[in-house]
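Below: one structure, written as structure tokens.
Here we show just some of the chains, and they stay where they sit in the whole.
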Amino acid sequence: MTELQRPDNRAADELRPLSYELDIAPHASGSLLLGFGKTRVICSAILERKIPGWMRAQGIDGGWITAEYSMLPYSTLDRKNRDINRGKQDGRSIEIQRLIGRSLRAVTDLSLLPGYTLWLDCDVLQADGGTRTASITGAYIAAAIAVNRLIAEGKLEKSPLKTSVAAISAGVWKGQPILDLCYEEDRDASVDANIVMTGEGAFVEYQASGEEAVFSTNEMNALTALASKGIQELSNFQEKIITEAKS
Amino acid sequence: MTELQRPDNRAADELRPLSYELDIAPHASGSLLLGFGKTRVICSAILERKIPGWMRAQGIDGGWITAEYSMLPYSTLDRKNRDINRGKQDGRSIEIQRLIGRSLRAVTDLSLLPGYTLWLDCDVLQADGGTRTASITGAYIAAAIAVNRLIAEGKLEKSPLKTSVAAISAGVWKGQPILDLCYEEDRDASVDANIVMTGEGAFVEYQASGEEAVFSTNEMNALTALASKGIQELSNFQEKIITEAKS
Amino acid sequence: MTELQRPDNRAADELRPLSYELDIAPHASGSLLLGFGKTRVICSAILERKIPGWMRAQGIDGGWITAEYSMLPYSTLDRKNRDINRGKQDGRSIEIQRLIGRSLRAVTDLSLLPGYTLWLDCDVLQADGGTRTASITGAYIAAAIAVNRLIAEGKLEKSPLKTSVAAISAGVWKGQPILDLCYEEDRDASVDANIVMTGEGAFVEYQASGEEAVFSTNEMNALTALASKGIQELSNFQEKIITEAKS
Amino acid sequence: MTELQRPDNRAADELRPLSYELDIAPHASGSLLLGFGKTRVICSAILERKIPGWMRAQGIDGGWITAEYSMLPYSTLDRKNRDINRGKQDGRSIEIQRLIGRSLRAVTDLSLLPGYTLWLDCDVLQADGGTRTASITGAYIAAAIAVNRLIAEGKLEKSPLKTSVAAISAGVWKGQPILDLCYEEDRDASVDANIVMTGEGAFVEYQASGEEAVFSTNEMNALTALASKGIQELSNFQEKIITEAKS
């Protein structure tokens, strides 16, 4: 096996440096600017006393979690036009925000959000690969901080979060499996996986795609192993921030 | 292990009965009505001499494959409103049509479609679970039939399709892994996977989601095994129809 | 008068072969795939327990009938873009679906649909002229089948349909009046009429247009005579299918 | 036959008083405010050096005529919301503007408008029934005035208008055929016809509808006779205004 030379000299199983700035948006109950290397995403969690129309129409009890994802115009190398000017959201953003929402709902007991919607907003400030995994990882942190504060304020009785959730990418690049791809690696990868797991290591979502290519069971297994390692580190990082926000 | 009783008495690893009607839309180069049990999808393939604006803008050679997916209003138990009346396509449909497009592009040499777009339209006539996997499986059949005819008519020189592609769902239902879920099973499954593979058994896309639940590596492995078996049967079925359409 | 040679050798007053496939969309209360020659339209009837907002706002009793018409992308010789991608329905489709709705309401006692909307969906699978007349003719069949079943299921007390309704085109082509124009004839016709009549031969709608041309009273009378003959045959055909669906 | 008492005491075959104000919109080449009784419509004709995209795409020579119809918010008894606030034009307006366009194209030699679009705008200032017939009648006057001026200015070589065109409504009201229905009559009519004819008495469009009712050949013939008389009067009126505008 040839030695792998990643653009930033990381080891194949190494995450990019993690960074964060708490309470970037103080009007939200929980918010942070989360960085996976140069990828930086504003994540916020806001509780609204209202449930979606389709829940009311179907008479469903409990609450809901919904996510919105967007790339700010200055987040990309070439300026990204705002969706509003095209009159519709782009398909990739819709796909990602649905993934964020499902990931968070998977670890939530919605019956403990009676009559509420928890809004998770993820706006990419700088994009360098992995914006969806940073969004999921940050959305959980924002949600946990918000929940802790809402409990402290007496607005929620008990945490609806059953466990933690984080996400990381893994892919096959230059024939080798690597963790947490930056934009340059992502662009050239033959396989690209986004894996969402709980703090206990259970899967929440597993999405792997060949990029005009296909992949084998062995490759999937290698990507899964890398992701498990990465998620464990992310879970510890999440725990640390959430604890810090409490104090 | 308790004996599993599926609503239609299928074995855990058994596909629903497959059915098809060739050339359901004769104006398309290739088309069929494909049935996975009660789920029936109209799939068509049409070649257009035009490439997307973004390809022209970026000066990319070759061609493109794009898919569109829609549920007809009478395909669901309660009538489904048309997207045009809401002014935008629903997020789930966007997600699915992006998956169909990626799946077909993964097995295509786009340089052999110079200046062309291959449109794959999938309209669900009746929905009973598995509409996205039936769409991918049928879109490949329509595409292959279209390509064969376009070569025969001298409109394409050589097939851009490098191999075949098919898709099937697998899930964990009542605690056990099963293949090709119908609506009733899908509604109650704790894990739901949609797996896209080539005829040679390589992965193209792997999407597994916990439905307000999580899953283990063992469960993933069991779903993968079921899917591999199903895809093999679907590949044979695809081959048979494509051959029939030639004669 | 020179002998008229139609593309498919039909007599001037001859309908194209009629075909049908019942219950093409089993989730609808009534549905069929109706063929006027190569023109084939999926027609379905679905009853929904809800009336339009404007009826509620105005406090109108009774129910409503509304129709939606669309051409599937593969129905035309060149692929037709979906309305949703343009963000609005095309004007011709709007005009046609309004005509279908008015035609069916003209033969319905809306007070016998209290609190209900009867949705008539017409999706063109293959277009070869006459899609609007096939849609009206098929929508009535679907509606009648649905009404019979809803009465049998105890969901409606009594049929709101006062009589049957069908539609056919007639036009002046190569200087001579002909019935039921196919696409090729329609394209070259100097006058194009779409006539909607009841089974008893009363008019419901009469629309005749000069195609960058004008027409005389004599021509109108000839078209009317052809249409009356055609509608009579269609009414018998409708009756036969509705009876068949009962057994 | 009982004596008919119309709300404004007109005879059954009597038009409402006609009124007009020339050059209501002086930036247009031709414009007028046309009144059919209380119904008043601003009609304008503007020539633009540009043809629609679909004509260019298909390489069609010649020019085009297109019409746009709208009801101003204060034209109706209850304020009518602007289409822009609903995000889409209402179906009735689309139907009407398509009718206006077809009517004018039927009397035009489009090859004499090479590279041009003639825009016919009809905005209803006050609605009291018959807005579509007043629009067609006024659009022709505006077009003829514009054409005369454009020829005088050397912008067009020759008139593309082959003959004149006008429109009038007729209907069955309280069991009797009447001409040029006002709103109150239109609301209660069982049959409603809008008939478009040339100055020579040939038909351009014939649209008759039962309003939740049906009609007979005799009724149609009576409406046709009324309309023919009305159109003749309108043609004379059109001629007078066009001549006046020349001087």
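Letters A, B, C and D mark the chains in the order given here, with residues in each chain numbered from 1 onward.
By our rule, a residue touches a chain if its C-beta (ideal position, glycine included) is under 8 Å from a C-beta of that chain, and two chains touch if they have at least 3 such contacts.
Not measured: the values here are computed from a predicted model.
Chemist: Give the total number of copies in the whole complex, keeping in mind that only 4 of the identical chains are shown in place.
Modeler: The whole assembly in this structure file has 6 copies of the sequence.
Following the convention adopted for this analysis, only the chains that are shown with their structure count from here on.
Chemist: Count the smallest number of chain-to-chain hops linking chain A with chain C, moving only between touching chains.
Modeler: Between chain A and chain C, the shortest chain-hopping route counts 2.
Chemist: Tell me the rotation angle, 0 to 180 degrees, that brings the C-alpha atoms of chain B onto chain D, to the nearest 5.
Modeler: 120
Chemist: Would you mind checking which chain's C-alpha centre is most distant from the centre of chain C?
Modeler: The most remote chain is A.
Chemist: If you average the CA atoms of chain A and of chain B, how many Å lie between those two points?
Modeler: Those two chain centres are 27 Å apart.
Chemist: Centroid from C-alpha atoms only, then distance chain A to chain D, rounded to Å. What do you get?
Modeler: 59
Chemist: Using mean CA coordinates as chain centres, what's the chain B-chain C distance in Å?
Modeler: The mean C-alpha positions of chain B and chain C differ by 33 Å.
Chemist: Counting only residues that touch at least two other chains, what does the list for chain D look like?
Modeler: 88
Chemist: Are the chains arranged, by touching, as a line, ring, star, complete graph, or other?
Modeler: If you draw each chain as a dot and join those that touch, you get an open line.
Chemist: Can you list the residues on chain B that touch chain A in the complex?
Modeler: 88-89, 91-92, 94-95, 97-98, 102, 105-108, 110, 163, 193, 198, 202-217, 220, 224
Chemist: Quick one: which bits of chain B touch chain C in the complex? Just the residue numbers, please.
Modeler: 24-28, 31, 38, 42, 44, 46, 48, 68, 70, 72-79, 82-84, 87-89, 119, 121, 123, 125-127
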